[in-house]
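Structure provided below as structure tokens; questions to follow.
Only one protein chain is missing; all other protein chains are in place.
For chain A:
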């Protein structure tokens, strides 16, 4: 056959099957658009400039959307093929050879695929640009976030979708090749076997989900949260798929065994109907659940971050002004002398400006990393998730900071740990043993630092004691050199404008050339803008992703309803012939719809609840310590998403009912 004839024929087929092909191409095009929008974020300047975590997070998102595209396009394709079996069977009977049917089918896939890819890319670019413009405008950020698409994004998108369409083509061709015309003519009418329940998969699913939940529930600190987050997500995703596919069948079969419950009009129709179609639709439901969790988590965490910016600032900056110094190779005494020089200049300048210093706190400390074995702290060079941070303070500084009057004798130390179970009677550091006096509370300004990893705070009698620890550490071969750090936090009087100028001036003073040790100065006010623009950027991405995943959920829901509608239509019609009335039809389909609606949203809510600890730990890295804000945001987003999903479901179930009736 000639190419022109084949393409003419294929085009004709697409046109005459437009009722099936248009939704198919719309769905495929939307997935292409979703994918290109998501993958464009990978090379987005804003994303790349922030942190490596963000890039890997979006990398994972892109992979998820890629897998989702594959599953979804296959799903819609099999839906299309099922409805067209009769037509294909007719071709064979009218005398077309299988290879001819295959070439025509292949051509159809090529045409439909190219239309979907091209339109998807165009829509993706336009929609991406537009949504960025709108979000920039609505959220009113100080810094605009640009939407850009690189050539490699195009390449990746086109390659992936050509691959996916090629696979569907292979699938369709094998379907035609390994079937006989008579069976094709009968189309989807063949009986499908009742799905078998497989307890092994069910148990595996439970284990996987349980392991994922366990990781989240027992996560110790932010560092381990960061490293184990992906593992937990993966386990939960696997668990969800397994439980939906295997678990739903087991539950439905159990319901069916309960005769009193099963042999009533509503359950009789809905349980058998759900059981019959579970095999195909469990995956769809699992997809919706996972996309819903992603929407909820993406949006709620970024909203929390944005709204919690003030909290982040107050932790980073206990006072309006913050000055730090940490020169290498200096003893505590030397640093103190040098620091005084700088502090004096700052205080002098403040006085010159007729301003007063309030709530000033000065202290020095040393920060080490290692692990605690029984009572001995071993310093280590590699900072990994299961290590412990040690903060060392001289008694004098600690007393000043906490406004307390602790007394220590030689060989005694105050020990605080954020693990309350830890109760040491002695503490050994740098081969020196101290009698430990346990400390119940530490000042708020250093407590904030103890949340991210396991932390021990040790207050030693003198600066020299800490110098010894330092030199012990720096002499060990292979250990990273560590130094003292001096900090000064203070507030001033004066108006906002005055404070702003003051900050600029102080910044100059701390960097002065004639200083032996220069300082690093930050003001809360100048940092505020920076933090808001960064967290605003996260919020922006969160809303963008949330929208993207919502569209995904919408697409699946729509197709699920339509395909279920066609499947159920014939069954309902037969039942109506033997005396099923309209009211019972409505009741039965309604309860079915309600279940299919509640199941994913319920799963999503449970997943979110179990993910809460690990998410909270992750947000601690950004300085969100309070539970209240995160809980409020999460609950709010869950409710809002349930509402949106409910609207989607209302619309799509109308489509369903109109098909069935």
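The criterion applied here is as follows: a residue touches a chain if its C-beta (ideal position, glycine included) is under 8 Å from a C-beta of that chain, and two chains touch if they have at least 3 such contacts; residues count from 1.
Here, contacts and distances are computed from a predicted model.
**Student:** Name the omitted chain as UniProt records it, choosing among "Helix-turn-helix transcriptional regulator", "Putative ABC transport system ATP-binding protein", "NADH-quinone oxidoreductase subunit J" or "Transmembrane protein".
**Tutor:** Checked against "Helix-turn-helix transcriptional regulator", "Putative ABC transport system ATP-binding protein", "NADH-quinone oxidoreductase subunit J" or "Transmembrane protein": the hidden chain maps to "Putative ABC transport system ATP-binding protein".
**Student:** Just one of A:197, A:272 or A:507 touches the chain that is missing; which is it?
**Tutor:** Per the contact definition at the top, the residue touching the missing chain is A:272.
**Student:** In the whole complex, not just what's shown, which of A:96, A:376, A:437 or A:580 touches the removed chain?
**Tutor:** Only one listed residue reaches the unshown chain, and that is A:580.
**Student:** Contacts of chain A with the missing chain: which residues?
**Tutor:** 190-194, 259-260, 263-265, 268, 272-273, 275-276, 571, 574-584
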